[in-house]
Structures are given as C-alpha cells and as structure tokens.
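With one protein chain held back, the other chains of the complex are shown just where they sit.
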Amino acid sequence: MVSKSDFLVRYPFQSNKAKGGIRMFKKLMILGAAAAMFAATNANAADFYGTLAKIKETGTIVLGHRESSVPFAYIGPEGKPIGYSMDLCMKAVEAIEAELGMDLKVKLVPVTPQTRIPLIANGNINIECGSTTNNLTRQQQVDYAYTTFITGTKILTKKGSGIKEVEDLAGKAIALAQGTTNERAIKESIEKLGIKNVKVLSVKDHAEGLLALETDRVDAYSTDHILLFGLIAKSKNPADYEVVGRFLSFDPYALMLPRDDSAIRLVVNRTLAGLFRSDEIKDIYNKWFMSNIPGSQALMVPMGDTLETNFAVQAFPK
Amino acid sequence: MLAAFDFGVIGRNLPYLWEGMQLSLLLTGLSAFGSIVLGTILALMRLSGIKLFQWIGAVWVNFFRSLPLLLVIFWFYFLVPVVVQQQVDAFQSALIGFVLFEAAYYCEIMRSGILSISRGQAWAGYALGLRYSQTMRYIVLPQAFRNMLPILLTQTIILFQDTSLVFVVGLADFMTSAVNVAQRDSRLIELYVFAAFVYLVMCYFGSLYVKHLQQKMHR
Partner (left out) sequence: MNYNWNWAILIEVPYFDWLVSGLGWTLLVSALGWIIAFSLGSLIGVIRTLPSKPLRLFGMAYVELFRNVPLLVQMFIWFYVLPELVGEDLGRWMKRDMPFPEATSAILCLGTYTASRVAEQVRAGIESIPRGQSMAGYAMGLTTKQVYRYLLIPVGYRIIVPPMTSEFLTIFKNSSLALTIGVAEVLYQARQIENYTFQGFEAFTAATLIYLVITMIVVFITDRVEAKARIPGYGVQGKT
C-alpha cells in the first residue's frame, strides 16, 4: 500500500497517471498470461500471477459474502456468514491453500447487490460467495466459476393478497432490490405486458424487501424463487406468505471471480468439479436445502432434475 | 406485528452494537486527526503568497464543499482501490474519503483561526529571525488552534454524525449494526429509536462540553 500521506499529496495530480497505470497494468496482465502459459507446461515451476500471486504475497484471501441470502450466504446466529455458497467457497479456499502451499488468512467482506461487481472488478475481493446470477453482461466486468445453482424470478406475497401472477400486480406495490437481475426481469415484464399502475419501491437488500412486505408497505417482493423460500423460512410467521407465479427469468448462480484470471478460476473450478464428481455436492446441498439450518427452518427444496443434470454435466474429469 | 415493543432486543445485541460504535469512534478519531492536519496545510496554502498554492487550496475547498458526502463516499469506495492498484479495505477507503472531504471544512476553520492572530505577532517572529515555518509552528498555529478549538470540536461532532453514512457501503459502524439487527429481528422501531437516542446523548453532551469550553476561554 502506498503510504497515506504520500497518497494524499499525490492525489490531485493522479488522474492521468492512474489511466496510464491501468494501461500498464493491462500490459502486465498480458505478460502475466503469457508467462502463465509457460508455467502451465511446467507445473512444478509454478510462478503464480494475478489474483493468486496477490493472495500469496499478502497471505490473505478476501471473500465477499451476502448478508441475507438464505441459505447461500447469510449472517448466522453467531454473527458470522454461513451458507451453501460459503461452504463451497471454503472448499475453494482449501484448494487454493494447497495450490500455494501455505495457510491463508480468510478475510470476510460483506457485499450487497450494488457493491459486489465493482468490488470484484477493482480487486477488493477475490471471490464472491453469494447468490449471483451469471449473465453475459456481467461477464464484461467479472468472471464466474461453474454453475452451482439454478433458479429464476418469482413473486413473494402474503396469502390472500390476490396476486397469483405478475399480471395481478396492476394497481399494487412491489419492492425490488436495486441492482438485481430480478429488478430488471420484473420491470421488463411490467413494460412488455403493459401492466398498469404498478408502484415499485427500491430496497437495498432482501431483508429490507421482506420487511417492506411484512409491514404492509408493499403487496409483493420479488427475487429468485429459492431466496424467497429462504426469506419465508426466516420470517416471523412463515405461514403468512406464499411464492406465486411462473418463472420470469432464468438465473444460474455461480461464484464470482475477477475477470481475465484463468489461474484462480481453474483452481476454483477444479474444486467444484471434484465435488460434483464425487457426489459430495449432494451432502452439501442437503445440509442447506433439506434440513434445519442455523437461524431458520428447513427450506425443503429438493435438488430437481435440472440442477442434478447441471452438476453431472460440469463434473469434468481430472 | 410490530405493535408490541421489545426493547430487550437491544440488550441482547449490545455487544454487537458496541463493536459498531467502536468502529464509528475510531473512524471519527482518525478522520478528525487526518483532516485537521490536511486542513491546516490547505489553510496555509490558501494564505501563502504563492498563486499556485492559493489556487490549489481554493479549488480543493470549493470542490469538496460542492459535493454531497455520500457521493464522495461512493467515489472512494470504488475508486481508491483502482488508483492505488491494491486491495484496500472498506475502512481505509472510507477514511481517505472522510479526510479529503472534511479537510475542506477544517481548512476554512483553520484559515479564520490563523487570520484571527494579529499580523504583528508574525512580524515579531520574523524580526526575531525565525523562518516562516518556525513562525507558523511556534507562534501562529498554536494560538490559532487554541482559539478555534470549540469550532474544531463542533465540526468533529458533525463528523461523528457523518460517519453514519458509511452505512451505504456496508461498513459495520454503529448505524449499520443497528440496521442489521433491526432488519434481522424485524425490530425497526426499537433499534432506530435507540440509535437516535445514542447519537442524541453523545452529540448533545459533546456540544455542552464545547459551550463550557467557550465560556472558559472567554472568561
């Protein structure tokens, strides 16, 4: 880190230099990539580059995690982030430790839908462990490991609200989390189907969305259907709520990684493929989706054919 | 659903909230220190005879005073790691943002503080053969600082309130902790009222102390 006073003094004149810095960094990345190709042919002379080099240098890996994405990554009763994605991430961390041949300090950074992509893109976090949809627009800024879950946008409402499908939102109010794919899916549906008088309330994250529904500020909240089940399980009166409607989008989840860094992606994917191959994924899945979890009831959402096929397809051989 | 109040939720989460408060206080302390130092440098630049320095000082102050702090926090949260090409944690980014931003305000306080010292004192310093830096360091700044202490403290109380804005980037200060508990346990009323009360008491007693200090100085 540049010393603070140094930075303070230099800052006003920094803008041009910074651009130059980025350009130079790009060059370095290309050199790094070239170097890695050589390294790949000679695995023992593993000279790490990019994120792995940074992790090795600092002895620290930084994981970004969500705070209310049950059961993928959420703050458990002990105040620490836990969940399905957290478990997968920790497996990846073990693999990275083995790859680098050292023990790593794990630093946990909370992220929101609005902050997660910039934080990966600017190198603040190394892996994001949450419930992030892998889409091609986002791939312009970040990279993803193999798909770990498949879901889509649905609507959460109170029983008896009269909402059964997205069309029923006419004249009603719905909360949407800023920066989610679901926000866009719902807004696009409203526009395409010409649904009238829908009031949209922007919220920061799922917890705030559920709260808006709980306090009757809105009639519905929308996010990926699996997260809606997580929200119901964690609510005070789970019997009050229901998930309704057809899927309004297709959302494959994946751990998010820095772009242009195939070395760390390989280590993470190798870990995931291993879990998929050995069926260990089923145990992890059942732990979070089919049994009681800390701070909430069981979700009881079976794996389903699509996800099982997804795991089978991505169980690449060694 | 929210009708029955349960202020016990605060007691149960007190350790967590206290952790947040520690971060708020640490951020306030470090930011105040950094921005008073930087603000004093800027004030000296604005008062120096060198056009370029005057210009830099004026642009800095007017630039940051035209922007909402929230915008500055967002900028630094995303920008600092890019500029320094390093991982920077959220606390450091926020700290840098606060120092640069608040320095603009402290600068104006220090500037009027320095102007309040009669020129004769500086001349006396030069007459004794002191250099500019020595005159400032031993004669002008200590007095300016002392005269402005109440206003500097008032600004620091404002800074303490401003640290609650790091909530928008999820840095776990007192405000963020209160919101997290509020949302997790659906106890909005209790937690938000509690947060308001804690800030009120701390800032009110802070301002009472400032008043006391002012009276003591005027005696």
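Order as written gives the chain letters A and B; numbering starts at 1 within each chain.
Everything below uses one rule, namely that a residue touches a chain if its C-beta (ideal position, glycine included) is under 8 Å from a C-beta of that chain, and two chains touch if they have at least 3 such contacts.
Small disclaimer: the values here were computed from a predicted structure and weren't measured.
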Displayed chains contacted by the hidden chain, counting the whole assembly: A, B
Absent-chain contact - pick from A:Ala173, A:Val243 or A:Ala315: A:Ala173
Hidden partner chain, touching residue among B:Val9, B:Met110, B:Leu165 or B:Val181: B:Leu165
Identified contact with the non-displayed chain, of A:Lys91, A:Arg138 or A:His206: A:Arg138
Residue of A:Leu52, A:Leu88, A:Ala121 or A:Ile281 touching the missing chain in the full complex: A:Ala121
Absent chain, residues of subunit B that touch it: 2, 63, 66-71, 74-75, 78-79, 81-82, 85, 112, 161-162, 164-165, 167-168, 175, 179, 188-189, 192-193, 195-196, 199-200, 203-204, 207
Positions on subunit A where the hidden chain makes contact: 22, 25-26, 29, 113-114, 117-118, 121-123, 137-138, 140-141, 173, 178-179, 184, 201-204, 215-217, 259-260
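The rule is simple: only the chains that are shown with their structure count from here on.
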Partner subunit B, residues of subunit A touching it in the complex: 1-2, 4, 7-8, 11-12, 14, 18, 21-22, 25, 54, 58, 62, 67-68, 75, 79, 107, 109-112, 115, 118, 122-124, 207-208, 211, 214-215, 236-237
Partner subunit A, residues of subunit B touching it in the complex: 1-2, 16, 34, 38, 56, 60, 77-78, 81-90, 92, 96, 99-100, 169-170, 172, 180, 183-184, 186, 188
